[in-house]
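On to subunit A.
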Amino acid sequence: MFLQKKTDQPAGKTKLTKTVNLPSQANAARFSQDGRFLVLGCMDGQIRLINDSYEELPPIALHQGWVQSIDCSSKDESFASGDSWGALAYHKIQRGNIQKVWHNPKAHSGWIKKIALSNDSSTVASCATDQMIRLFSTKDGSKIREWSHASSQPMALCFSPDDKTLVVSDLNGKLDEFVVHSGEKKRSFDASIFYKLDRIQDVGGVRSIAFSPDGNLMACGGCKPSTGGFVQGMTIIKIFDWNSGKELKTVQGSSDNDGFVHDLRFLNNKELVAVSSGQPGNGKLFFLNVEENQPYHTVSNYPNCHAVAVGKDAKKLAIVATNSNSSGNGKVLDKEKKYPANFSPVHFLELLS
Partner candidate 1 sequence: MRFNYFYSSVCVVFFFSASLNAKEALHELIDRQVEQKAKGMAVAAIADDMEFLRRASLDFLGRIPTLQEQKDFLADKSTDKRKAWIDKALASKRGAKRLADFFHVHFMERLGDNPQWREYLENSFFENKPWNVMASEILRGKRSEEQKSGAGFFISKRLENYGQNPVDYSGLARDVGRLFLGKDLRCAECHDHLFVEEYKQQDFKGLFAFFENTYLKDAKTMLVAEKLTSKKLEYASVFKKEKKETGPRVPGLVEVSIPDFPKGQEYLVPPDPKKKLQGVPKFSPLEELSKTLPDSANASFSRNMVNRIWFFVMGRGLVHPLDLHHAGNPASHPELLDLLTREFQTHKYDVRWLISELAKSKTYQRASRMDQKLPAREFFVYGLEKRLSAEQLLASILVATGRWNKDKPVDETPLPEALMQKYMKAFANAGREPEDEIAFSLQAALFLLNDSTVLKLLEADENSLVAQLEKTMDERKAIELAWLSTLIRKPSEDEVQSALEVLKKAKDSKYKVLVWGLLASSEFNLNH
Partner candidate 2 sequence: MNNNHKCFTTDHQLSRRKWFKHLGVVGAAGMVSPAFAEAIKKKDKQVMFIWLDGGISQLESWDPKPNTTFGGPFRAIPTNVTGIHVSELLPKTAMHMDKMAIVRSLSTKDNSHSAGVDRIQRGDPKNRGVTYPYIGSAISKLMGPCEEGMPPYVWIKPLSGGFISKDAGFLGPKYGAIAFGDGKPPDNLPRANTVSKELDDIRKEFRAKLDLQYRKGRMPENSEAATAVFDMADKLQQRLDLFDPANVSAKDAERYGSWDLGRHLYLGRRMLEAGVRFVKVTSYGWDTHGDNFNGHLSLVSKFDKSFAALMDDLHDRKMLDNVLVIVLSEFGRTPRINGHHGRDHWPEAWSCAMAGCGLKKGLVSGKTNALGTEVEGKSHDIGSMFHTWFSALGLDSASLEYDNQGQPLPVAHEEEKAVTEVLA
């Protein structure tokens, strides 16, 4: 947990408006452009949507394995999704109905770790464990460009604010900036604090990247791993000045149990929101002013969050947490004497200012 005194009740800054329990665990969540729909990527291979009345739409059963990553267009009501079996899809929401625009089941040969839409929504970029970076047209799914990222396994990616470059982060703790039109590497940013080789396990990786709306700052999240296996690690966010490429700060948590910043989003040019997940029952929702060294607000009663989505005009949030008592050795049965699966409660929060 961060040194900042923690607030267990989200007083002042956030107000819980609704919790929706999904039938599955979810990996990713983004609000549609108009803020009416929350799009979730789930471990049961389904894409789920929750509308602004907190109703679940019929799930989209197109993917296999895990739906690992979701990104929503900032231009219209469309979204892209990527799964762990290498498939990409693009959908449009029209008058409350979801239409498939395209589906590429062989976009990658490995687990797609992250997808990102360009700011102009023309392109979806993806990276996967096959160590390929690929760009597809959102219009028809045609492949625009690809290059290999052989140096290390990519973990996350994000277009730069002008869409001219793409930042790819990797397992070994590096961020590389590539020119979108050529695939040529332009700059590299050191984030080796996010990586550790523990025995034979490569641990860590930069898990999330985001840009400030004005395009001046790039933030990335993950943890400073101390062990493999359990994967203990202190939550870390690094902030870079995008123009100069200079690292501005590293914000570090204080507990090994809090783990990775799986997702982070800017609320405005100065503030960002992030979620972390580590040892079962640990992990936080927290708010950081980029000029400060510690979060100004931390909420610790939504443990094991894997995604945070920011609604239109940064007025609401949705966070994807994990049910309590999610871990245990052996066959831990529930009250009905059944072996239960875990699930993700999705918490909708109103941001108060």
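Descriptive notes on the structure:
FYI, contacts are C-beta pairs under 8 Å (C-beta built on N, C-alpha and C of every residue); 3 or more make two chains touch, one makes a residue touch a chain; residues count from 1.
A word on the picks: all candidates are chains of the complex that A comes from, given by their letters.
The structure displayed is predicted, hence computed values, not measured ones.
Note on subunit A: across 1 or 2, the candidate touching it in the complex is 2; the others do not touch it there.
Residue ranges of subunit A in contact with candidate 2, taken from their complex: 24-25, 43-45, 64-66, 68, 84-85, 111, 129, 153, 171, 198-203, 205, 228-232, 259-260, 277-283, 303-304, 306, 322-323, 326-332, 339-342.
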